[in-house]
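Handing you a structure now.
Entry: subunit A
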Amino acid sequence: MTYDSLVPLFAVAVSLLAVPLILASSHRPRLRETWTIGAAVAKFLLVLSLLPKVLDGQIPVTRLGEIVPGVELALRVDALGIVFALVASSLWILTSWYSIGYVAGVKEQKQTRYFASFAVCLSATIGVAFSANVITFIVFYEVLTIATYPLVIHKETPEAIRAGRKYLAYTLTAGVALLAGAAWLYRVAGSLDFVPGGLLEGVDASGATIRVLFLLFIGGVGVKAALMPLHAWLPAAMVAPTPVSALLHAVAVVKSGVFGVLRVVGFVFGPSVMTRYDLALPLAVVAGATILVASLMALAQDNLKRRLAYSTIGHLSYIVLAAALISPEAFTGGVLHITTHATMKITLFFVAGAIYAHAHRDNVSELDGIGRAMPWTMSAFAVASIGLAGLPPVNGFESKWFIGLGAATTGQEVALVVLLVSGVLNAAYLFPIVHRAFLRPSRQFAGLGEASPHMVVPLVVTAGLSVLLGLWPNGLVRLYDLAVMISRGVFGGVA
Partner candidate 1 sequence: MTEHLPVLIPLVLLTAALASPLFGLIRHSWTYRITVAAVALDAGLTMWGLAEVIADGPMSYRLGGWVPPIGIEFVLDPLSAFFATVIAVVALVVLVGARALVAEELPEKEVPFFVAVLLMLTGFQGIVITGDLFNLFVFMEIGALAAYALVAVGERPSPVAAFRYLLIGATGASLYLLGLWFVYSLTGSLNMADVAAILPTVWDNPAMVIGLSLIVVGLGVKMAMFPMHGWLPDAYTQAPSAASALIAPIGTKVGAYALIRILFFVFGVRLVRDRLAVTDVVLWLSAVGIIYGSVMAIAQREMKRMLAYSSVAQVGYIGLGIGLANPVGLIGAVLHVVNHAFMKAALFVVAGNMRVKLGHTDIGRIDAAVQRAMPWTMAAFTVGALSMIGVPPTAGFFSKWYLASGAIDRGLWIMVLVILVSSLLNAVYFFRVLERAYLRSGDREEGTEAASGRNEARPVMLVPALLLAAGIVALGVFNAVLVNGVIDLIRPAGL
Partner candidate 2 sequence: MGPPMGDFWGGGYAYAATAALLVIGLYAILVKRNLVKKLIGLNILQAAIILTWVATATKPDATVPVLESHSGEHLVEAADYLNPLPHTLMLTAIVVGVATTGVAFALLISIFRRYGTLDEGELLGEMRNGGG
């Protein structure tokens, strides 16, 4: 079922190869942007080419040699990996397109560094997605941390530099926790491979060992997954340019965090270990609390991007909660939520950026009447908001449905209540924005047209995708089938 292939390696590497080209064409923006878009398209196509095989149950593997004695650096494209990779690579194309319009609109400096860092980040993200074992994961995860730093501090204002320091402080600490956890795991289990159903299943270890290992791993991935109280870096990182927030902090960086949580819960510890050692409940409680607190804090933010940041924190914990419910349906829902939240949230961030670049507004309270001036933009916002609240026909409904189903079928109705309350809160912090935009007339945007096509087209596309996938969940790339495959693997123990 596994077969050797170099395609995963190419998928990871193609944007790295673009980096020197980007750096060399710093004085010719058109060329530089071409490299970026080209690399993004190439990456997406390479990932896509692996899809039929994976759907068929085959697993492409690239072995890169021993990295420490006994453990290989290896890429392994299973269903979970390809879901994440598809999301990240497809949205990168759109984000790159969007970036071009955005940076022109706000006249950003240091664009070469920006595009080059993006390319490295995406390499690292696909590397995370395709990691076959914990140490490969850690290598790419840490590279992602370092590569995102230039993007966070992009504006080089004191605020940005402070945000960067906070980001590093949190993520590097998580990194050392992962190092310790991985070294210990290797001593205990003799291997570091991700195994569907759990590497630690059947391994002889004391309860204390398992629990501390879990703490180390969840702490390590929980920072990027913005689990409270490890989330503080995320709102601070909103100081970065919007496309950075959009892709990285709604899609790539934070999703690697929750991807990590899914890997840890489903492929390192496994459902039966999680229940046997009472690891699931504490995680669920933390996730549930994060959802509620974050949603409430979102309500309190006037700055649009900060509101979206807290919304992201809440939604990431949907996925963590889904994992912690230890139910196949919920796990399916969690995987789906990676994709649904990505499309919806990126739409919102694109809108926020368009508003900033085009109408020069940051805060919700300043958005009266903007719907008249920017109808496409704000309609997309409306669509995404509906989905985030968990309502059909947007794709957010289906992922939430499955998580809720999992909660109900395993007798954990409290989680269901949390989800429903959060849905209401989502509506509470998003719908009024739409209301203001369309139904509160104001003269302040008279004469202002829609934002540039570079920005509007991507956000309409992502909004449209959200609806399309909402109506047709298994459409395009059969995400639903993949999600079910993943759950079956984790809960059935079948590779």
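For anyone wondering why these and not others, all candidates are chains of the complex that A comes from, given by their letters.
Please note the rule applied: a residue touches a chain if its C-beta (ideal position, glycine included) is under 8 Å from a C-beta of that chain, and two chains touch if they have at least 3 such contacts; residues count from 1.
All values reported here derive from a predicted model rather than from experimental measurement.
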Neighbour of subunit A by the touch rule, complex-wide, chosen among 1 or 2: 1
Candidate 1 contact footprint on subunit A (complex, rising order): 65-69, 138-139, 142-143, 145-146, 153, 156, 161, 164-165, 168, 172-173, 175-177, 179-180, 182-184, 186-187
